[in-house]
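First the structure, in the form of structure tokens, and then the observations on it.
Apart from one protein chain that is not included, each protein chain of the complex appears where it belongs.
Residue numbering begins at 1 within each chain, and the chains themselves are lettered A, B and C in the order written.
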């Protein structure tokens, strides 16, 4: 018997039942697709929409941010930071990410996003603790609602989704904004996080800072997509493409995404096109993989210059304002420099204190061992001071 | 000094340089997007395009495939297979995947895709070795150009990309077709594989068999995307949506994708909408998560019935053909049953033979240990046979 | 299976049921407890450990996730950051591997990197081990990976009562726990009720399951019933074996283990995981460090071979069985005329 016969439809009867309903797209893809061109305000007819108050606020943050970046880089040269991944050139992304959030919202930064944390109000010394090297995280994430700066790429994204989901389950009106680089979008964790977010309709905003490079690898070797924002439709969330150096444009797009998430509208993927003006970190040599011309081209599209130009066209860039902003930035930098020039307090016993809620017996043994070693070291050092300086027992060994 | 002044452009000069070129979408997304409706041929006006030869060939394979599935399931009841994940209802996907490939091409099946391997010409006993449990892979993948059946979800996809890429680097005209389920698309490896494929423009075709469920989890809890084929644009490859129960339609879409890959046109993502008619495996209880009504609805869109109907409308479904096809299927099933009813040859020493090219000294020690144990077991068994049957020394323990 | 064989039919509660009950009670006691994973909802998990939870507590408390283990662990981290107590199911041992970056780099370290500000009360249930006739990737004993990761607690029950008690304790712990469930014991049964006294077993305490004087078998999880059987069989050879169930591999109960070995003077570590680089090395080494002059013989190991887990038809040769354990006990240098090399 043929299958048709089994199903009771006779041979030559031309009967084609309608396919089951799993057929039609479950949501309309059109509104999820990004525009062909990144969204811009500055330098376009729509620039006038931007309130002068916001423009001035952004300006202050951007200038402070640039100064902060310069200061942090200087601190690497003075040996006060182990390493610094600068966000110079990306200040609009950093600042907008911070400003669009309410106090109760959460920020999930990557290693490059200390400025976003600072713009959110975190003490810069706390933000830089990881990079100074006295501890991994220099602040209480719950107090500031800033997750630890995250180094393993894209791994912070599922955290943001889980946290936002948990907040929603608890009935709290909290949005999470998570930052990731263009390179980070290639990681499996990016994919899994966006998928969970969309399935759960979690209140998360994903901000991809597409700065053109993952260390030395240019975007063209990272992705063949029309844009990274085009990934959104594959999860069923809107993708937005925006000029990442146009602070008011980014502020608007992110604000909309945050509001949408808050309203229960689910996650959004925002791709901000920007450029990293410095090397990957102070330890990197960018001349190996990109030309000065390319960097110069982007200097012409500087996020601070764009806002300055608009302020200036509106006649708002007074010497007074410029001075005041500059002073604020210098003050931040001076305070940072002074405080980072002090050696941080270190307690080797911290090594054992936070591995578990209660140290295991092993850890207590090891703590005692280190304590004894340090005591012996100190005794030797004391003895050596008495004897003279050629005793090496207490010398630091890596 | 403001940034503008540094850059030498004076305050009120209204000068907005063009943004750098990283702006426009790098490829046109439109042709990468799937159609709104799955592509169909049978039951549409375009059905006539399908050659009768192909239709008849597909029919034979589909009927054999269904019979193969039934036989394999029966073998689980007889304890001859440890487990069987049936592809009943998905035969069109299995068959089309096999038929669109040239001999030199590679197939990357998942655990559910033994039928695809069989349709490609692999001995069914070799295809089922994994599920019988005498060894992990029952055939030489290089001989058949069929990768080992892959259980960890989506992990076979990067293998397919790497193999296809390697073949292209070597100048070989080889395409890889990799199969994955709807659930598997959520895994990070899916994402990473598709991205590598697109960046490398590797000659790969990804076939997603969207059968509506990942074990018990329905698609709606797996993805919020308009369709899974909409993921393609986010990698910069075409996404195609096709009726996975319409064998000629799927054959056409996959053939096009294979040809495109062969021509150097890069990878394609094909989503085939289908349905798993049986439980996840014989060990699963599908009544826990889906209704009989849903299953019945899909029975009306059976892949074999669709082809039969078309053959029948063309007057090609002669009793002779039906009989011949049925006979072929029965022959396959009978051979399979007979051969699977023999105990496979087992050599415990195989455990040590293929861990490394040369067994390490540890492995040689362990091999000697097991050899001695087996000798002692055999001696005991011999002695027991002499003595009587109540000695348990040699009894099997898990 | 051994355990099923010896305990079956006796009394009604299986390990799977005890685990299910532990989840249910934990969820009822604390609204912060959320169960998540692949197929944990309507299906109740492929082993039915989460059976009925979605009905009782709703999808928000016991939800199917998309099929992505790093995503499951990663989102659970975020949920724990917000104060929930996620209980995550990894469907099988080998399918936890995609989540290893989240596990090693985040789950194990979050408390430490935030100086205790952000503990992660997260339980990761992993059905593990072989002996169930599973095809490849369904029978791994992956505990060595977890043990090498400071910041994780690693716990594994071997009895029905412990299945309940240790799972309750794991969920109550403010630190992440990898909770290894011996698949082959899911259907082992025992006379047990959660209303028995002290149903919540403390983490980090080993338990002597059979006192003895000749030598100590140190084991855990799926190998406990095998060791018990071996100890019974050993009496025929004149050996009175002590059987010690570690229950918690991290924290490790040096005190109980060393007290036993000092008493018996001989020890064999038994586990299914491959020997090389497996838990037995650590256990043997630390026992030797601490009890050297009490040892009449080196601490020996009976472990899975140093091979990928075998196909089902060959697994019985791989798994530590009674004979192999007794053979090894026999090599603990009972004779005076012992010569070097016989310990190999």
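Rule of thumb we're sticking to: a residue touches a chain if its C-beta (ideal position, glycine included) is under 8 Å from a C-beta of that chain, and two chains touch if they have at least 3 such contacts.
Being a predicted model, the structure only gives us computed values, none of them experimental.
*Asks:* Which of C:94, C:122, C:190 or C:322 touches the chain that is not shown?
*Replies:* In the complete complex, the chain left out is touched by residue C:94.
*Asks:* Considering the complete complex, identify which of A:152, A:265 or A:300 is in touch with the unshown chain.
*Replies:* A:152
*Asks:* Tell me where the left-out chain touches chain B, residue by residue.
*Replies:* 135-137, 140-143, 147-148, 152, 155, 157-167, 169-170, 176, 188-189, 191-193, 195-196, 199, 350, 353-357, 360-362
*Asks:* Need a quick check: the contact residues on chain A for the chain that isn't drawn.
*Replies:* For chain A, the residues touching the absent chain are 82-83, 111, 130-136, 151-153, 183-184, 186-189, 214-217, 221-223, 284-285, 288-289, 344, 346, 348, 350-352, 355, 360, 362-363, 365-366, 370, 373-374, 376-377, 393, 396-398.
*Asks:* Across the whole complex, list the residues on chain C that are touched by the chain not included here.
*Replies:* 70, 94, 97-98, 100-101, 104-105, 108-109, 112-113, 136-137, 144-145, 147-151, 250, 252, 262, 273-274, 276-286, 288-295, 297-301, 305-308, 338, 340-341, 343-344
In this section, only the chains that are shown with their structure count from here on.
*Asks:* Centre to centre, by mean C-alpha position, how many angstrom separate chain A and chain B?
*Replies:* Centre-to-centre distance between chain A and chain B: 38 Å.
*Asks:* Measuring centre to centre with CA averages, how many angstrom lie between chain A and chain C?
*Replies:* 39
*Asks:* What parts of chain A, by residue number, touch at least two of the other chains?
*Replies:* Residues 188-189, 191-192, 195, 199.
*Asks:* Which chain C residues reach two or more other chains?
*Replies:* Touching at least two other chains: 65-66, 68, 70-71, 98.
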